[in-house]
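The complex is shown incomplete by one protein chain, all other protein chains being positioned as in the whole.
And then subunit A:
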Amino acid sequence: MAANEEAVKYVWEGAIPLQIHLHKSEVASHPAPPPALVLAPRIGYLPLLVSLIKPYFKDSLPPGEDSIWFDYKGVPLKWYIPTGVLFDLLCAEPERPWNLTIHFRGYPSNVLIPCEGEDSAKWNFVNSLKEAAYIINGNCKNVMNMSQSDQEDLWTSVMNGDLDAYTRLLPKLKMGNIEDKFSRKADLSSPKSRQGGTEIDVTEQVVKTARIPVRLYVRSVNKDFENLEDVPEIDTWDEISYLNRPVEFLREKGKCYFTLRDAIESLLPEYSGDRAQTSGEEEADGSQETRGEIKLVRIQGIELKLDIPFSWVVNNLMNPEFYLHISVLVIGPQR
């Protein structure tokens, strides 16, 4: 199903209210500054908010150079993950406003890759875009061939949450058409496929495996729960499995009932409904593992029903760098 303008606008306008506290070890003024209240775009990144936040705290900071990072309940936040994804993943029960702590000193470089503000966020965005392009088109020529100024403008449109500017720039990006991957046959006469498809082999579109850029974040808990507020807090990133892997599926002519469930199960076969057939292997002590269960799937803050066609999800809910970020909460397999 094609992208719905209204849905895409909804995604771009999505934002998370943040309440940012200065870490107590860095409060050098009395009284301590109150927290900063900031509305963070879901498709944006934390380093882009620093210019909004810093004025609240600059008078309270101890002397020295800034090296800025954020934490949520002691867990350092990975700045290159879109803010909305961090929220969906780390807050089982959505917390509004979301209370984060900002640090201007003591960057945990043993766990976080360095961040030099906006430049790092931009580099990360362009790199992800190249990787997505490679997955969709089989090469990243379309990104490499974009002029520096067009690339700049594309990034700026994302930074500013300017969907109109982004949409105007998309044709310059010449990203292969994702819709065609789901359609019944390559439609040569449609202007859309011509625009995106000059470099794509038509037979490839019709016959081969389609690949969709997906980043899957899996949080596993040990026990079942009634309510989301009963899900324990996260202590470290080691509790989360990150899968940066394209969803692949064979395009069958005339059919595409590939659902979100199909997509997730292709990446997490241990949660597949068919597991009963293949997991006949018993443990050494004769007991059998019960399969794990997918409790929650969140994309752009929406808890999705798994029967939704994957094509709709991709076309409407992907991020500007053409990646679909999926947060999953599962009950791990029990022994």
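Everything below uses one rule, namely that contacts are C-beta pairs under 8 Å (C-beta built on N, C-alpha and C of every residue); 3 or more make two chains touch, one makes a residue touch a chain; residues count from 1.
By definition in this document, contacts and distances are computed from a predicted model.
Trainee: Given the options "N-terminal methionine N(alpha)-acetyltransferase NatC", "Myotubularin-related protein 9", "Proteasome subunit beta" or "Ubiquitin-like-conjugating enzyme ATG10", which would UniProt use as the protein name of the unshown chain?
Mentor: For the chain missing from the view, the UniProt record says "Ubiquitin-like-conjugating enzyme ATG10".
Trainee: Looking at the whole complex, which of A:Lys54, A:Arg105, A:Lys172 or A:Arg245 touches the chain that is not displayed?
Mentor: Going through A:Lys54, A:Arg105, A:Lys172 or A:Arg245 one by one, A:Arg245 is the residue touching the chain not shown.
Trainee: Under the stated touch rule, tell me which residues of subunit A contact the chain that is not displayed.
Mentor: Within subunit A, the residues touching the omitted chain are 78, 80, 109-114, 131, 134-135, 213, 220, 236-238, 241-246, 269-270, 275, 278-279.
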